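Here the complex is missing one protein chain, while the rest keep their positions.
Note that the chains take the letters A, B and C in the order they are written out, and that residue 1 is the start of every chain.
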């Protein structure tokens, strides 16, 4: 038993953190809201660093990495609220195409093309306008489409960077790329990646709030010296502490194709959803009115958290999935 | 619209409060645990004051009162945690016998006999050993038995004053005393009476805790000056504030035989259950270890609250009853 | 106890219901927190005024119809039940008017109240400042006496001024005696936002509307007739719990009853015929939200009975604020849980829930955070020591 990242994994994560701290300040996330594609423009850097192609075979330009390597990186991208289809491409499409021995895995890993993915119960896809491939799954399997071969109807979302489209795929031009088991794995991978990003978002919201309440004074003392504020933030930290291990465990379960991986992923997504939802509430409440303006950065992280806590399966969906496995 | 007790109702309540403050200090509740009958010995005083016979006709020695009069009195008896089958006799049996034109209503009102009652879903009756009549109801109607005509199997309860018995009534010696509608009314009356007592218990637990945390010092200041303690107690007070009106409204609904009375009673019982459960948690937590001993009085009230919050229908039972009415 | 409305109250209810059914716009108005939406809402307010429903509980001479507190509650229930537009005049009507009734001169009442009722003059609140939020006594904006001109010159900055970008006038507290301590030395001013020296900067809220404003004051002249109450007595004037006899310190139960009813409709429209219709967890939560909305209604009736008997609002108001603000969040959270992935959308008819959720989140913050309200309950209702 050794439940920790390796030094190499931590070094990779730290390098990504350094990159994103430099390249993805909140202003860049804010810009994504008004950029035509809703994205932060970080794709080339993520490709260059090997994040995008992490799970691709070395022969396809990837790093032959595992979900355990990836989960630490996705957590960082959540912390910085990057607006990129990274979960969709790096965590879902690449291993899907890799397992299907599809040569386009190299195009994805090299950043020549980008993919977005809808899980079995999703009606919407994100950032499809700027993607080349659209992958859609249902209970019978997974199909892949050229972007132009599907109907995309844009729908504005609460997180202005997340460009959602209603996805119409009645079209029969898609290629079958995976069977029912692959479709289940698509859901698990998407939920895992989202859960990891939620961990990073949760920590970021806590950190921003701690910094604010240390600085902000009312009644002659820092707001953060009030016990009610302390306890709000302690509760958010508590939720994070008991979400993280289940998300990491789920990463191992997917990497090792553990037969119980779906329940493990769902348990992790439940905890990550709940931690992020609580952190968002606490962050807004402890900030007060300033957190309620879009001039302040908190909303960028809060709205991403709201969106991701419902993406790839909300809390009830995942809790029930666990319930069916254990009851 | 006038949603308040009359001066007469308040004067009656205050007189009862004075009586119980004098006659039913916590020591008397404590004694009930070891008394052979588990009771506080207050029945003659309650008869004398007219509390027991409140709903009985004047011709039977009662006061021709309504549930609105009664609810204020039952709240007081909850505050003092009296251990008597008052809900069973005064709130349920007397109006049942009154409506059935049964002459024994006068015996009950005069305190010559005492009744206990099991609702439609109850398996246990309380204080049956010291009662003369045992009333049991099911979906088809209500039947009444002499105590000796039923099988009673004592079961020790968490509130040592509440003498519970498993009730066996396969016996066919019971008299039919009410139809299916009467059985429904038995449940509503029992739940209303219990809810009223829970309000009083809730307030008492809050009051005891406020007194304790004002007095108890740690770290050189009163424990009650800590914001976490303040907020715990404010939450309990909040729950009480929004439980009370629904219990009173339910009393009016029964008194006026409002067609929606069952939903009103259930809504009141839900709020009273939840307020009492929260107040018990908060009271124990704010007291700390001393509240965890039986030498201190809190446990007498807390255990009564736990018991009554499950008696005559727990929260889920009543919430679902409301749900079926509104959804 | 008598829990029925009188025949005349029921007649009033029927009249309100009929008028609202005939007049509430079929299509929701654009958000009142945008320039175009604000204008559309003002039109609605004026129709409401013309029909006599703008301020039902005010005396007729100021534009009301002298309705009783019970009638006011009936009107509010019907207003929300009809899905009628948000009241963009509410900060004047609910926050300023009670103070004008209690502390204003006859001249001020006659000048201010009818125009407010008719929505020809709209008001925003200038309480908060960058360093005075929960701690309102930290106000630093100041008023300097100008005897020659017969008034005061204001300097400073107000913030989180709801709809400040669209309103005509602002009521606010300014420090006029810099030597006085905290709560003392403040004066309650009525400021013309079109006056020279005023700069209003719209600030976007969570939901993307410019619902807030920052108001900068640089040597803004306010005449003596626009001081409410005595100079340096502004704190008492602002904090007096006034107007309860007109329902003006109450948050109408109609709002939450209507939200609960819409939530139940949403449940039926999304769940009926599916297995979610039998989802006990969902049903329990919706039921509890409905019970809570009912509890709020009956707690209000309980309070109103006391007010009718002549009681004044006290610290119990903090319990009320805690309850409605947290209930409103729960109601909207439930709706979003029902919507599932659609909760992410901000277009379409269901998006009102997403917007409503964001609005609900402000409830536990504004008008005294819920942390402060819990302190008030503990200290003033339960008697716990401040220190």
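One rule holds in what follows: a contact is a pair of C-beta atoms (placed from the backbone, for glycine too) under 8 Å apart; a residue touches a chain by one contact, two chains touch by 3 or more.
Keep in mind the model is a prediction, meaning the values are calculated, not measured.
Chemist: Any idea which of B:122, B:187 or B:203 touches the chain not displayed?
Modeler: Touches the omitted chain: B:122.
Chemist: Pick from B:6, B:173 or B:293: which residue touches the chain that isn't shown?
Modeler: Hidden-chain contact among the options goes to B:293.
Chemist: Could I get the residues of chain A that touch the absent chain, sorted low to high?
Modeler: Touch with the absent chain occurs at residues 1-5, 68, 206, 210, 213-214, 221-222, 224-225, 227, 229-231, 233-235, 237-238, 241-246, 248-249, 251-252, 267, 270-271, 316, 319-320, 322-323, 326-327.
Chemist: For chain B, enumerate the residues touching the unshown chain of the complex.
Modeler: 122-124, 155-159, 162, 164, 217-219, 223, 226, 228-229, 281, 284-285, 288-289, 292-295, 299, 306-307, 310-311, 314, 316
Chemist: On chain C, what residues meet the omitted chain?
Modeler: 279-282, 284
The working rule: only the chains that are shown with their structure count from here on.
Chemist: Can you work out the whole-Å distance between the CA centroids of chain A and chain B?
Modeler: Here chain A and chain B have centroids separated by 52 Å.
Chemist: Which whole number of Å gives the spacing of the CA centres of chain A and chain C?
Modeler: The answer is 39 Å.
Chemist: By residue number and range, which residues of chain B touch two or more other chains?
Modeler: 227, 231
Chemist: Multi-chain contacts in chain C: which residues touch at least two other chains?
Modeler: Residues 371, 374.
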